[in-house]
Structure formats: C-alpha cells, structure tokens
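Just dropping this structure here.
Complex shown without one protein chain; remaining protein chains in place.
== subunit A ==
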Amino acid sequence: MGLKTPLYDTHVAAGARLVDFGGWDMPVNYGSQIEEHHAVRRDAGMFDVSHMLIADVTGARVREYLRYLLANDVAKLKESGKALYSCMLNERGGVVDDLIVYFINESWFRVVVNAGTRDKDIAWLKRFSDQFQVEIRPRTDLAMIAVQGPNARAKAATLVGQYADQALQLKTFVGREFGKYFISRTGYTGEDGWEIMMPVADAPKFWSDLKAAGVAQCGLGARDTLRLEAGMNLYGNDMDENLSPLESGLTWTVAFDPPERDFVGRAPLEAQRAGGVPRKLVGLILDDRGVLRGHQRVVTPAGDGEITSGTFSPTMEKSIAFARVPAATGDRVEVDIRGKLLAARVVKYPFVRNGKPLVS
C-alpha cells in the first residue's frame, strides 16, 4: 500500500481509479479522463495535489541561501507573495527537482516540490541550510487542492467567505495567506486558477463543497494531458539528475545574470553553454494516426532522439509530445511507433493556452 493524502477516502468513495504515483496512491481518473480534461479547459476542475511537499524556509539569510541553491534568482521576487519557478541543480548541473518558491517576507520563503522526490529534496535543502543558518520545515499539516479553468476562481471564491474579494484580486503567480488558507494564482494546466493550501482536516469538506459548487473532480490522467498541452515539463520524464535545464527546454528558468551570483551547478552550465548544448527539447505533433509515447525513438537527419512525454491531446484531437533531439534537428522528424516510422512536425510549445490551441 502506498502513501495516502488526506483526500484518499474521498477519492475511493467517488469511485476513482487509483494508481501509484511516486509512492502515493492517487486518483488517475474518476470516469472519463477526456471529460475531466475538457472540464478544466472549458469550465472548472480540481485536483488533489496534497502529495506534493510544501516546506517553509525561514531565517535571516533565507534569500541569500535560495540565491545560492536555485538556478533561477529569487532576487527577482520583490513583492510579498510573488512566486518563481526554478530548478534546483546538483554540482554537475543536473536537475535535482523543479519547484515553485514564494517570497513571503525577508525571513520566510515557501517552496513546493514534487511528491516523488520529497525525501531527496529535503536532504538537498538541508545540505546547505546550516551554512546559511536557515530552518527547513516540511508542512505535512497542510493539504493542497488545485482548482483550474476559466471559471475556477469564481467558483472557488464562494468557499473562502470573507476573503473572496481579496483573493480574487491576486495577480498571476502570486500567493497569500488568508486566515487558515494560502491561496496562490498558479497551476499546472495552462488555465487560470488557484492552488489552495489548507489544514489537512479541512480538505475533505473543501473538496465536497467545490464539487457542490460545480467543480469537476479530475485525476492525474487529465493533469498530465493538460500540462503537456500547456508545455510544462514533468520531472522524471522531461528532465532528471543527469540532464541539464539547457537540454530540457528550461534555459529560460536559469538566471545567468548577474554573472557574479554563484549558484549550485552554475559552472557546468556555463561550460555547457560555451561548448554548445548538444541536445534540445522540442514539441512534436503527429499528423498520422497513432499516439506518441515516452521513450519512442525519434529519427532525424542529425541523429536519433527520444520522446520524453507523449500523449493524445484532447483539445487538438491529435497526438503531441516533447522529444529530446540533437540540437541541429530541423522541422521534420520521424517517430518509431511499433516498428513503423511515422512523420511528425517539430513545433514551438505551449500547444494550448487558456482553452485555445496555439499551434495546429
């Protein structure tokens, strides 16, 4: 038996199909995965993301610590509540994990890391914490529900009472504490919405109230198709400890400026950048019938590559993927699907944002 979130019994009672995800028993779908996907693109859906780890990082030198630990630069965070997406790298420039970090005040930042890597991440955070005299406090007392879609905020706002008006004014990528809630305007779907942290004991009622407010229950299956359409990487599929962010479509998250800022993994990234990055992560669209899947071989004139994440896009009604290919790859490739080579196009991603396809 795997680990269980505070909403486990709720999922079982709802008839969810459960799967193992990073050691956690999680709902993959409650009925039709495609309908759950469309609910988020067209209206509002919710996801139990309590398996992700929330940790508070506190201390007088917390900003200095995070500037050293993260490849993105928390010096960009000036307004309280502002969030930043970043990779945490090892000394070889490989990705230990990707995370969201919130600046709350000068002695308190909050990070949210992946479920499957939480123990490793805590160990990594603690490895440098003494040096900067910061405290790492895992917040296992909190659950988290993501409410996503064009109508998600309006529907969820009906449940937060006196805080509704203020919460609705949160700008994109900003989070704030409202009483027992921490509400942030973030997500992993390419739609507007909130991620709401709350005491574990409150989560089942909050979930059933959202359902009553017309928010669809969505599982990890829809979460995966939504994030792939939205062009968002999944740790373990699209990047890992042996790959640098420069080979994983995440160059935009690495703050090389200012040049005097040292961070873990900087030297190998500088070397890779100077020497030329050998591979790149690209988006693929399959026009033939079939479905692109992780680990399928990608054939290009510049050499072979590999699909890192692939699926059927319910919004575009064709198959899309991320693939890691030689840097010189042009705009056409072939993919080996069960021994047949099918033509695919290389495209810029995201594939879909705010309900609309951006490529066709």
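Methods note: a contact is a pair of C-beta atoms (placed from the backbone, for glycine too) under 8 Å apart; a residue touches a chain by one contact, two chains touch by 3 or more; residues count from 1.
In this section, contacts and distances are computed from a predicted model.
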Query = For the complex's missing chain, which UniProt name, "Acyl-CoA dehydrogenase family protein", "RNA polymerase subunit sigma-24", "Glycine cleavage system H protein" or "Amino acid ABC transporter permease"?
reply = "Glycine cleavage system H protein"
Message = Touch as defined at the start, partner being the missing chain; which of A:Asn29, A:Asn151, A:Gln217 or A:Thr329 qualifies?
response = A:Asn29
Message = Out of A:Gly236, A:Gly290, A:Gly303 or A:Pro326, which residue would touch the omitted chain in the full complex?
response = A:Gly290
Subunit A residues touching the omitted chain (full complex) = 17, 28-29, 32-34, 221, 225, 289-291, 293, 311-312, 314, 338
